[in-house]
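I'd like to ask you about the structure that follows.
All protein chains but one are shown at their positions in the complex.
Take a look at chain A:
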Amino acid sequence: MVTRMNGRALAATVAATTLLTACGGGDEDSGGDAGAGGTTYNQAWLVDFSGPYADVYNELQAAREATNEWWNETVGSEIGVQLAGEPYDHRYDAAQVASLWPGILSELEPIMAMGVGGPDVAALQQRLPQDQVPLLMNTAGYGYAWSADQWVFNPRATYAHEATGFVDWFKEDRGLDRPVRVAMISSEAAPAYVDIVDGMEAFAEDFPDMAEVVAVEFADVQPAALNSQVSRIVDAEADVIIIQTNTTQAVVTKQALESLGVEIPIMLSSHNSLQATGAAAGGIEELEGDYESYGFVVPAAQEGTAYDFYQMLVEDYGLEAEWTVPTVQGIAHQLYANRTVEHAVEMVGAENLTGQAMYDALLDVELTAEDLFEFLPPLDWTEEAPFPTSGLTTSIGTIEDGEYARAELDHEIPELEKW
């Protein structure tokens, strides 16, 4: 009796497996799996839930997932593709990325990976062409990764580009007839932080009438005090201090400026934005007259196409995230990834998506601001760089009368040579 039951169970298992296999119409190599809404493909969401950017990743990942859900329901179901995803926490650690990656490839068979930042690029850049999985980033790029024929794609130029765009705007805004005297506070804790300084120095060398780097201070990423460093910056008569590392350095710099009784505006980036630094400093009004600069929409105004899209995600897809920089970054990231999937489907069909097809689509696609609900400027990659090299722009946020405001939208970035 037991034997007969086991035999029936075995027969049922074989039948079920056969049925499931028959339903699976996708290409086995691509990891595609046909289902009711179309062929399902996987994406690997790399996240930092327990490292230095853990404070931004709850909102950023929630935004990615809500956007993906919206796309699956509205666009994906129309074109016969569903995108599934799995988050992998790598703690912003290149060694952790390198150790997770083989498992991600074998378990998930992703058609694309959604990256976090420098550690992903450092760990995977060399092997992605062999793995045939494009790595789509939401961060700005890096000078050291600025090379041709590779599989990393940034929707923004480098952090240095975004800073130079700001300097260009700052000069115009202040009506300066001399170069802007730029000071930088950075760290040697990560290659990306050093690259930002290298890029700005290269810019100042190429455009001497635009910028002069008068002080560079490398400090701890969690400094107890920066009085000596800021004191040297004051002595160097800097017009602006650029800090693209983290919120702590920004808060401690503000404290040092206050203790010296000096007011020099600081410029921040997306990951240590005015909102994040303001929250850490005890209020956004503490950053009156300071700036942030990055290549996507500044979430200051609660109106416009981008904000309407965010509101739709909140109301219809249960997005639990405030209208903040990480949320915008997450939506923008997922939007351009999914728009690229649409283009890949046009190129190879819904049942033939692979990492190679995604790579080809990324190089071929021309996304407009409308396609991206104005979260990002138009994107057009080439094989020459991991980011679009033409039509680069940056948007600038500020604190004005204690309120978060847009100072400039899509300011043109000067054309930089590689450094």
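Keep in mind that, in the parts below, contacts are C-beta pairs under 8 Å (C-beta built on N, C-alpha and C of every residue); 3 or more make two chains touch, one makes a residue touch a chain; residues count from 1.
Simple rule for what comes next: contacts and distances are computed from a predicted model.
Enquirer: Between "Amino acid/amide ABC transporter membrane protein 1, HAAT family", "HDOD domain-containing protein", "PA2779 family protein" or "TIGR03915 family putative DNA repair protein", choose the name on the UniProt record of the chain that's been left out.
Expert: "Amino acid/amide ABC transporter membrane protein 1, HAAT family"
Enquirer: Sort through A:84, A:260, A:363 or A:409 and give me the one touching the missing partner chain.
Expert: Once the missing chain is taken into account, the touching residue is A:260.
Enquirer: Sort through A:57, A:203 or A:404 and give me the one touching the missing partner chain.
Expert: The missing chain is touched by A:57.
Enquirer: Given the contact definition stated above, which residue among A:77, A:132, A:231 or A:305 touches the chain not shown here?
Expert: For the chain that is not drawn, the touching residue is A:231.
Enquirer: So one chain is hidden, and I want to know which residue out of A:77, A:132, A:248 or A:352 touches that hidden chain in the complete assembly.
Expert: The single option touching the absent chain is A:248.
Enquirer: Residue-wise, where is chain A in contact with the chain that is not depicted?
Expert: 49-50, 52, 54-55, 57-58, 187-188, 216-222, 224-225, 227-229, 231-232, 247-248, 251-252, 255, 258-260, 276, 279-282
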